[in-house]
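Sharing a structure, written as structure tokens. Questions coming.
A single protein chain has been removed from this complex, and every other one stays in its place.
Chain lettering (A and B) follows the sequence in which the chains are written, and residue indices restart at 1 in each chain.
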Amino acid sequence: MEAKTLVLALFLLLLLSQSSAFPSRKPRVHKPCKRLVFYFHDVIYNGRNSKNATAAIVGAPAWGNRTLLANQNHFGDLVVFDDPITLDNNLHSAPVGRAQGIYVYDKKEIFTAWLGFSFVFNSTEHKGSINFAGADPLMNKTRDVSVIGGTGDFFMARGIATLMTDAFEGEVYFRLRVDIRLYECW
Amino acid sequence: MEAKTLVLALFLLLLLSQSSAFPSRKPRVHKPCKRLVFYFHDVIYNGRNSKNATAAIVGAPAWGNRTLLANQNHFGDLVVFDDPITLDNNLHSAPVGRAQGIYVYDKKEIFTAWLGFSFVFNSTEHKGSINFAGADPLMNKTRDVSVIGGTGDFFMARGIATLMTDAFEGEVYFRLRVDIRLYECW
Partner (left out) sequence: MEAKTLVLALFLLLLLSQSSAFPSRKPRVHKPCKRLVFYFHDVIYNGRNSKNATAAIVGAPAWGNRTLLANQNHFGDLVVFDDPITLDNNLHSAPVGRAQGIYVYDKKEIFTAWLGFSFVFNSTEHKGSINFAGADPLMNKTRDVSVIGGTGDFFMARGIATLMTDAFEGEVYFRLRVDIRLYECW
């Protein structure tokens, strides 16, 4: 075998290494293997909206309580949520899944939060879940959290979710736009 | 080099790509590189069982408290646990490790939970930890959460854990069967 055949073989190898026979990870380019955009809607219980609330304060610092978000930028408030996921920014659109988990406000000086949650789908479109964790410095226009895993249609997924506050109303409602880019698809 | 030698070389390559010289990820087949089955046992503190309790409510919604699981399918109850892990379904078998972390009930209409926890092992059999996160729609016969990492013997592990409620007694005890399939082993 001459040098040029070897070169050809190695070239084919390199091509192959980018193909789907190998993990879809592409160290340089960072092009997502899947992209999904959703909205979710959080209505926080405030003592008067128990019918509509999708979230409730369940932990609070010594100086706070569970019907009013605490002073000092809500530092220490821990919220459990079960929020509808929609395809557009309308709270009343048919939900395509639920965003479920916790967030905590975790800074006294400005609003920031830490999130651990899942998107749960059970429709003809999507079955399975996507799991997220990360810091949410929510005064920034966009902020990134990690996709740390997935199940069902999202088996073993990893990636980045970019959060954007799409709207909020006082301390009762907010809506997040979530732009999910998966970089590991199985 | 003729076409057939190239084909042979590429075939060998593909074989190699499945071997241990390459990451154990197998995009198509999804055959686990490691499988483990355990049971864990959760005894929730109810004000009268402090000696036996392995778990306690530490957060609750405004309408709940920390000795009784709340109305509305326990929505908002946050539980901390340190549960024995056993190899069979007997609470009194010798524990092989501990399941430690948190779960929150996160839906008003039915029972669902969100989990963040670890299996911690320190025996001759296993040393290290497996870390989990995900949604647990616990009325389903089986449900999948993500293995998001591991340490020690489970260094860098990723995979899926299938949970099954193996038994429960009122609101005091439940036992989960956990079928762990790792798809990334190092």
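FYI, a residue touches a chain if its C-beta (ideal position, glycine included) is under 8 Å from a C-beta of that chain, and two chains touch if they have at least 3 such contacts.
Since we're looking at a predicted model, the values are computed, not measured.
Looking at B:100, B:140 or B:165, the residue that reaches the missing chain in the full complex is B:100. Checked against the full complex, the candidates B:58, B:96 or B:164 give a single residue touching the omitted chain, namely B:58. Across the entire complex, the residue among B:81, B:105 or B:183 in touch with the chain not shown is B:81. Across the entire complex, the residue among B:113, B:135, B:148 or B:163 in touch with the chain not shown is B:148. Contacts to the hidden chain, counted on subunit B, fall at residues 1, 5, 8-9, 12-13, 16, 20-24, 45, 47, 50, 56-59, 65-67, 78, 80-82, 98, 100-102, 116-118, 120, 128-129, 131, 133, 148-152, 155-156, 186. Contact between subunit A and the unshown chain involves residues 1, 6, 9-10, 13-14, 17, 22-23, 25, 27, 30, 58-63, 75-78, 104-108, 112, 114, 116, 133-135, 137, 144-148, 158-160, 183-184.
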